[in-house]
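With one protein chain withheld, the remaining protein chains of the complex are depicted in position.
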Amino acid sequence: MHASPQLSNRWFDYSVRVQPRHTDYAGIVWHGSYLEWMEAARIDTFRSVGLEYAALVQMGCDLPVIDVSLRYQKAIPMGEEVIVKSRISKREKVRLHWDQDIFCINDEKPCLLGHVTLVPVNSENGRILRKPPKTLQDAIDHIMN
Amino acid sequence: MHASPQLSNRWFDYSVRVQPRHTDYAGIVWHGSYLEWMEAARIDTFRSVGLEYAALVQMGCDLPVIDVSLRYQKAIPMGEEVIVKSRISKREKVRLHWDQDIFCINDEKPCLLGHVTLVPVNSENGRILRKPPKTLQDAIDHIMN
Amino acid sequence: MHASPQLSNRWFDYSVRVQPRHTDYAGIVWHGSYLEWMEAARIDTFRSVGLEYAALVQMGCDLPVIDVSLRYQKAIPMGEEVIVKSRISKREKVRLHWDQDIFCINDEKPCLLGHVTLVPVNSENGRILRKPPKTLQDAIDHIMN
Partner (left out) sequence: MHASPQLSNRWFDYSVRVQPRHTDYAGIVWHGSYLEWMEAARIDTFRSVGLEYAALVQMGCDLPVIDVSLRYQKAIPMGEEVIVKSRISKREKVRLHWDQDIFCINDEKPCLLGHVTLVPVNSENGRILRKPPKTLQDAIDHIMN
């Protein structure tokens, strides 16, 4: 994609309702449930700029997660409405660095601070795609600008 | 609630987007994922008539599933938009019988036919509540009429 | 496989420990978690007679679930050790009817009564396989006898 890292500060919102299934015995969201919401938010961000993730996969390009970091700031109870705020903060060669912060709808401080790194791979053999499909590159440009 | 079974034919729609996480190695929705969607659809139906499920639980009333039956008619791929159509088909004493059929958005035939039975219990001791909270009874009346 | 239904009464045990993730806000196993355990128990049953499910899939044969019925008899708390008891109760043409009952380790009565129907399909096109691989037929014979 680009030789020097490209940075962005444009955020996208994705809304989730906390279901019983997201919670555990402690009555709050189980710590792994957030990864589901973050994935759905990334895919929705791509959709909002015109790229269907399933279509990308059908072109032979996959976008696996290679790195995750999550800092849990506040527990979330069942029934709450939460917003996943997502941006591609940095594109470094083909690596996409996402910030994904999760807020309860009436809170100013985030409940979770997340960072996820993705890399495009050939769906057939799992190798990194140095030249990802143009449709993906265009979608990333839209998301970052 | 009522002495003789009460029947209804009023359906509620709930929309779901198929995420990677819902699928398995076969590239289609894993057979257990549907139960998540069906739960979210029931809770959304209660919300649409003004009852927050979390509020009901805080009143000391829970609505566990006591019976499930699922007939899988057609596999659903990633990215698809599906509609969960739900109704409380029958109220028999305190038992709630739900029909929940799942459709891909452009299909006329359902991908899954589901039936779920719920019963109100005391959240403290798990015993069946012969007299559920009035707010629940009112919500059920709204859903069925 | 066989023209008239073949019946069996041979059970296989599979052990599961209830994890926090299996539970929900009510402090007991979420109603959908059982389907995970039942799938793992079926695959373990095939493994115990020498058939790796992943190997079957690589041969081009998949075994999707086409019907599920679950009756929840007793809630299970976190930390409990449970046994999934599984048998292929009936083989009807290519359809496999499984009984899968789940017990807490010190109980005589089941916590859940499950029935699941599977059918072999061609993994490429999803069509029912009238002639499943011999390795599958042999494994089923082992399980039922």
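Should a chain be cited, it is by its letter among A, B and C, assigned in written order, with residues numbered from 1 in that chain.
In this section, contacts are C-beta pairs under 8 Å (C-beta built on N, C-alpha and C of every residue); 3 or more make two chains touch, one makes a residue touch a chain.
Bear in mind the structure is a predicted one, so any value in this text is a computation, not a measurement.
Q: Given the contact definition stated above, which residue among A:Ser48, A:Ser123 or A:Gln137 touches the chain not shown here?
A: Only one listed residue reaches the unshown chain, and that is A:Ser123.
Q: Can you list where chain B touches the absent chain?
A: 20-21, 23-28, 30, 32, 77-78
Q: Using the document's contact rule, name the residues of chain A that touch the chain not shown here.
A: 25-26, 31-32, 35-36, 39, 57, 62, 64-72, 75, 123, 126
Q: Name every residue on chain C in touch with the hidden partner chain.
A: 17, 19-21, 36, 39-40, 43-44, 52-55, 57, 77-80
Note that in this section only the chains that are shown with their structure count from here on.
Q: Out of every possible chain pairing, which has the most C-beta contacts?
A: Pair with the most C-beta pairs in contact: B-C.
Q: Given that chain B and chain C are copies of one sequence and touch, is their interface built from the same residue numbers on both sides (over half shared) or different ones?
A: Over half shared, hence same.
Q: As a quick test, compute the distance in whole Å between the mean CA positions of chain A and chain B.
A: Those two chain centres are 29 Å apart.
Q: So how far apart, in whole Å, are chain A and chain C when each is placed at the average of its C-alpha atoms?
A: 34
Q: On a C-alpha centroid basis, what's the spacing between chain B and chain C, in Å?
A: Roughly 24 Å separates the two chain centres.
Q: Multi-chain contacts in chain A: which residues touch at least two other chains?
A: 20-21, 77-78
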